[in-house]
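One chain of protein is taken out of this complex; the other chains stay put.
Labels run A, B and C following the written order; every chain starts at residue 1.
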């Protein structure tokens, strides 16, 4: 997905920019960049590949060499960003978070006006450059941003650094967040609101869906008021968010703890231990343990000191082995034990089956699986979460097709499978349980999960689970 | 402290060596190195500075370019290692873990025989080269290793790679561990026994105190039998070990859980939440929660994706700020709450006091501190743990001096302060509690902690807490 | 100025591309890049800063990792090139050599059509991207290139890599060259025709002024025929070209030798030695020596092993010292000697005066200066040679202003100063000679220099010397 950070400061902003964006490293693994504007020396920009070394290593030079009073930066899961653009708007830097489903179509539309793009080496247009090109179709930034957000099929949030200030635009349905922090020296924009706390900023406001603001030393001004409708991504709480993250005022760790409570209240078995698959399953498991009184334990731990990301410098033939090597078993907490294990979700099921087999091999007596979210029945079409790849790879869909004996499943049938009180739902869950060798399987319920968030349900996107747009 | 790993394999050993030593990254942050021996191309060696990038990033080239059937590698907290030496023993590579208190004296002794050392840039002799020089004073490796271990004041464990096999020597009192793993292809030595599990090795044996072995493709042979006395470092369980680590068969996570149980059983207060300071305080806190029924929670989380180690590429003036930035508060779990917080230990107290103040500022109602080990009264003289710097910097010693009105404290008086049932102990604890602004303070008891390990108490070094050698 | 190279081959072209462009390293010192197209994997591109390390060091990875059957590459004295563009023409890579005087105006014209540019960090538009944008204004490449060349004030030669072949366009007046080489495997374009000789190519053709061709595996096709008028830069022979270079069939070394002959024939003094300032003065001096019988010698040598370019990694305060350090005196060939010294030209005179003073300090008895070209009276407005900076910095102009007592000099007066048979010319030369402390000064004559080239004089640009456009 990626994340971004922007700062306007009376002092030099690079320290805050560097650490502020670094706190978004859990959101992207491919590229990162910083762009700053200094009243005297103008724009400066740097982008690095972060696939084989963390942001801090790659940007250690820039942390001291760059200077400026305003800047934007990003951790990107795809394209090189931020980019520096010159157009009839003047010069500006731009970074984005989101997904563009109709990129080819938009690129062709733009090039038909004799505009050009810098092609990326993989043969695609840089999505952020595409957004810039769309913005350039209109007379001013606000009209351009609105135009871009209207023609883009998907979701796009934007930061634009100009000599006069930083524009921010949250995507029209508020699927991803944009928070604003304030301290005496200035203001910042941030995807993750926790990112500015340790830098001395306080929560100032959050942009609403589709809201467009501009920030300078004198403050943050709303240029386009927020829309009424919101469909913020529920997966931010379930999987993407960091425990310290809060979205719309709802903390991720607390939400997960509450999910765990709900799972526990509905459960009937009494395992020896309850555990979470690190990192996102942990808080769910803690909630479960606290509610149920079952002992919380860590039968496997994630080896973090040098495994901050999944890069594997070598040995393609051993990729599977390497992928497994992040989790280290604690045999004394597995052998002869009945384990209840909570992972954030089950997508294709492969990984969870391997983990389960691994636990049996390590001596586990029983392995009860409790996914922290309901069965995923649809692929995300708004943010392109890799979590939910092609729909037909979903363990749910595969299983449903087997049960129904057809690859074409009517929407009404799928609706039934999404209903935890239906027979079809139970049949599917039992089949998955058997397929993946679990002792028992019980998914989180959608209603329980939404209760744990405590927002108006209409504001939450639940498309992955029930196909509601 | 540092850690090491060695492999002898029928196949190429570099993959195992690379990942095996990588699993020791929690033990060192300054240098890392790999040395291999190939029957055809001989020795190859590489050392990198890992202060600003993790082992895997720095050694990604070597992971594919090196080859050999035998190799040793290390993560070092101090000197460049392993080194490649030529002497009357022939050519060999050597790596060590430990501490040499009398390095200057030994270096002078050796240079007086017209031998030389490569000076490190900081003006000291490379301790591993010093060990090699001592080994070279005798006719063969075994006599040389024994000689080195006898004249060294401190503790030294050694791996030596020769064309004929890998020698390993555990330090004389077994203060640090050396495990042996076995799989069909070969054998490995490892400081951390969990390091070889994911690579397909099974536990084969552990070296006893002072034991010297040699490993080749046909097996592992003991050349010097283990001694009877052991003083393994208790801090391995309390702080240094990874949750998956086991030493002398005792798992770290379990030991910490049990410590938490003991702390809980002796406690009388009922806080809203119990939490651990990441990473080493967590398992103690889980144990406490499970035993007490108090809700376990994570009111602050450690930001790991790009913070695998403490390197700070920039801005010396902001070091303190940066140091604090690893922990991110979860306000909803702090505000208005009574917290019970477990950290592995209190050394100078500065950090814990800052954490406590930070929690109060974030709205905590009460902050009860439960260090996971007894008051540290003495500095380590065997392994040089930075945990227990100069004795006079210890919060305990400072407090005792204030109470006693003198900087010279008799051993009998110190013994009283080490006794949790004495008045002096209680006075000291109360004074520390007040000084550091805790709501309440209760240390782990030495007897409870030793019970949690379940080894013969004589085999555990408790010098830090009671001064027993 | 910069240079470029392009290859179409039946085999992989990267080896030829790498070494072919490397032979243009004398033409640029700031950026270099390679772009290739492979039928299977598409486009690949890489650009590096070559200010502190030579091309070969910076591109050693690409030399083995890139692959493709077609490619273009450049050594650039200014912008990052080649760039990869997507437009209504599809995807293409483009690199250019030349100068755009009206870049701001053209950029504004293009952005007014809602197109954007990637801004470079220094606040300017990348000139090569500007050329691409101009080409995109028209329906096809040929019309686009013609349009670009028509609207650009200055001079621009272009290589465009497309999946179907490589387009080349020589600038309209043929100010810079584009040669075509052929071997059994394919064809190449090259700024320097010698660059492909050692790679096994033979001379195939040279593009005429304004000629546009396209090259694929089947051959090279002319799309726009060459224009009749040519104004190739005479300075290519005098200064820019490498001794092995030939332009319009005239070899640089030979031309310089002939210039030396002419200088000698007109001279009257008999120095002990004749010497050339390395590198471009050397061949002139050899010619002078061969013609005059005066001993040719090297009283100072250029230290080349690690001084391939003028980068100075350090010590700004010592820049002047470092600049002088390239030339090393050979005292035995200076002391007590009467020297005749030939440099390619005198621009501001500073350097030649310093060299002369240095020779006197080293014991030289006389220092006779013979610039290899006539007095430079005008700044280049077609290629932007740094050789002829601002006109008022020219030693000629300064001296003329002093003589005339005015900063406004009429064209007719300047014409007189350009005439070597005029009194004003002699006055100027005498004044410069005195100012710069030379024993005697005699410039090359324009007619002699043009004779040495043996092309129709109308085809040679002589603007620098006589202001003829």
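In this text, a residue touches a chain if its C-beta (ideal position, glycine included) is under 8 Å from a C-beta of that chain, and two chains touch if they have at least 3 such contacts.
Not measured: the values here are computed from a predicted model.
Student: Among the chains included here, which ones are touched by the excluded chain in the whole complex?
Tutor: Output: missing chain touches B, C.
Student: For the chain not shown, which residue from C:23, C:37, C:187 or C:204 touches it across the whole complex?
Tutor: The missing chain is touched by C:23.
Student: Which of B:21, B:50 or B:125 sits in contact with the chain that's absent?
Tutor: B:125
Student: In terms of residues, what is the contact footprint of the unshown chain on subunit C?
Tutor: 15, 18-19, 22-23, 25-26, 52-57, 59-61, 63-64, 194, 197-199, 242-244, 246, 251, 253-254, 257, 283, 286, 289-290, 293, 295-298, 300-301, 303-309, 311, 313-315, 318, 321-322, 324-325, 328-333
Student: Applying the definition given at the start, please give the residues of subunit B touching the unseen chain.
Tutor: Counting only subunit B, the missing chain is touched by 42-45, 83-88, 91, 107, 111-123, 125, 129, 132-133, 136-137.
Here, only the chains that are shown with their structure count from here on.
Student: Line, ring, star, complete or other: which one describes how these chains touch?
Tutor: Topology of touching chains reads as a line.
Student: Point out which chain occupies the most central position, where each centre is the mean of Cα atoms.
Tutor: Answer by centroid distance: A.
Student: Report, in whole Å, the distance between the mean C-alpha point of subunit B and the mean C-alpha point of subunit C.
Tutor: 63
Student: Which integer distance in Å separates the CA centroid of subunit A from that of subunit B?
Tutor: It comes to 36 Å between the two C-alpha centres.
Student: Taking each chain's centre as the mean of its CA atoms, how far is subunit A from subunit C in angstrom?
Tutor: 52
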